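A single protein chain has been omitted from the complex, and every remaining protein chain is retained in its original position.
Coming up: subunit A.
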Amino acid sequence: MREYDVIVVGAGGAGLRAAIAAQEAGADVAMVTKLHPVRSHTGAAEGGINAALREGDDWHDHAYDTMKGSDYLGDAPAVEALTRESPKETIQLENWGMAFSRDEDGVVSQRPFGGLSFPRTTYAGAETGHHMLHTMYEQVVKRGIEVYDEWYVTRLAVTDEDEPEERDCHGVVAYDIKRGEIEGFRARDGVILATGGLGQVYDHTTNAIANTGDGVAMAYRAGVPIEDMEMIQFHPTTLPSTGVLISEGVRGEGGILYNSEGERFMFEGGYANNDGELASRDVVSRAELSEVNDGRGIEDEYVHLDMRHLGEDRILDRLENILHLAEDFEGVDGLEEPMPVKPGQHYAMGGVETNEWGATCVGGLYAVGECACASVHGANRLGGNALPELAVFGARAGRHAAGDVDDEPKITTGWSADSEEGENVSPVPLGEADLPSAGKGALADGGAASDDTASAVDADGVVESAVQAERTRVHYLLEKEEGVNHAEVRSELQETMTQNVNVFREEGALKDALEDIREARQDYQHVTVKDPSRTYNTDLIHTIETRNLLDVAEAITVGALARDEFRGAHWRKAHQERKDDEWLKHTMLSWNDGSPGLWYKPVVLEGEDKTYEPKVRSY
């Protein structure tokens, strides 16, 4: 067993920042990550980081824009922490050498982005995430922080008290991909989950193939509530054939959307009379699909994004990367032709429930970055708000885990906090995807220590028994003879989600999706790993990931079915209005013997010195 003060799971922007902060606060830190840090998906971020840096701008305005953007489902204490601390974190990156784009006078450049009242998106060409990821990793190397790369965390080592709020997390179980060995990692002070997005739930996504929602699923099964899972952001400009993202920076710089009739539909179609192309993402995504559904799409599938009028110099200066993407992945020369675009899954606003320090209701367990829901994005994330989130909450959780913060959080966590019972909305029986003969519960759960190991009282024992449970599970998967390939289960799941739980949502389709997910769960009971090798067994890894996708997909769909209103990215055909009386609350799901238990908690609209009153959200 390996032992550290703080263990960070995942080494994207959120994990790297957390590790640096914890180390600076005096902790002995290790990072455990299934990809080498520079391969994390933060490297794909293009547009930029929002920070109120300039005269004429103020973090209060950024907070206001963010609350409005969230359609009043953001929690003000978290939103204010984000916007107040983003300038400091952004300049910290600059001080670490990050190659931001520069204005003539040598200061970092900023540009307009959707839903922002000031051009406060700080950027490095159209490859901001690449620079941010590498800059942070460089600092990790400089500090000599230990990194276990290509180690896959499969389970959290959590005690088994009945109430999740009484549980403690003592470490994680990880699988060394290169050697095939399973080992325990004991964390004396805290485990920080920073495992990123879950886009692989869908088949058309901007996310990496490695974004399989592992952290969300593991925490969920360990008893931690997950929040607002139905809030999935669809980005309006992705390349139709691959899902590769064309940054919002293109519209920020003045790019225009046209339908097949050559109309600038954002204005002419009346979708956003003030902001046009720069309305927030949910608005633009729905507009595009409406055009396509009304027969004004190109090849019945997409619309055009034109940036030619910006001129070659400006494009090369600020959007060069976009030219490469359009050329490599769609065969289109953005200097000569408009680019085809359509909406694609992009970001998970929901995730592991945390407070404004990244702490969950389980002792010693934190979550930050895209896998977490602190809730800064509510029902709709503004472009350029995820990167500052990584830095701000990464740093906050790192410091907190290392014991450097003594602060009473304003956001409550766990069921016993101000919560309200929800009705079970599932029309189909739900249940766990278990691996039958390998022992019930703990094996497939990846959660709290199983019943038969309840005797494990001390921290080391909890980690040890979790390791044992994982060894049995992996052994079972490798030895099992006949069965289904994970890829089949995964593609069925992705198809039904894309078909039924997309931008436009209807009750019938959501129920169909649940039924399909249930079927996929049953298929998963028979899953088998064909590759018998212990060396670099990606067959095994993808099989375990697929299990996580099932849980996450189910949570998204159950949440979408429960929320019968229209808020932010969540549009319901039969409920085309925001219902503030009923729905100023978060959808919460808890792992309940394998079924999602549904409940709600109120949104916190009170900030430091003002309350964000819900207003009509128009752009």
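The rule is simple: a contact is a pair of C-beta atoms (placed from the backbone, for glycine too) under 8 Å apart; a residue touches a chain by one contact, two chains touch by 3 or more; residues count from 1.
Everything that follows uses one rule, which is that contacts and distances are computed from a predicted model.
Novice: For the chain that's not shown, choose its UniProt protein name out of "Succinate dehydrogenase/fumarate reductase iron-sulfur subunit", "N-methylhydantoinase (ATP-hydrolyzing) A", "Electron transfer flavoprotein subunit alpha/FixB family protein" or "Coenzyme F420-reducing hydrogenase, beta subunit".
Specialist: The chain we cannot see is, by its UniProt record, "Succinate dehydrogenase/fumarate reductase iron-sulfur subunit".
Novice: Among A:60, A:410, A:534 or A:575, which residue is in contact with the omitted chain in the full complex?
Specialist: Of the candidates A:60, A:410, A:534 or A:575, A:534 is in touch with the missing chain.
Novice: Among A:135, A:159, A:413 or A:502, exactly one should touch the missing chain; which is it?
Specialist: Considering all chains, including the one not shown, the answer is A:135.
Novice: Kindly state which of the options A:328, A:506 or A:593 is in contact with the chain not pictured.
Specialist: If we include the chain that is not displayed, A:328 is the one touching it.
Novice: If you put the missing chain back, which residues of subunit A would it touch?
Specialist: For subunit A, the residues touching the absent chain are 35-36, 38-41, 43-44, 53, 87-88, 91-92, 94-97, 99-108, 125, 127, 130-131, 134-135, 138-139, 141-142, 178, 208-210, 241-242, 244-245, 324-325, 328-331, 475, 478-479, 481, 485-487, 491, 529-539, 542.
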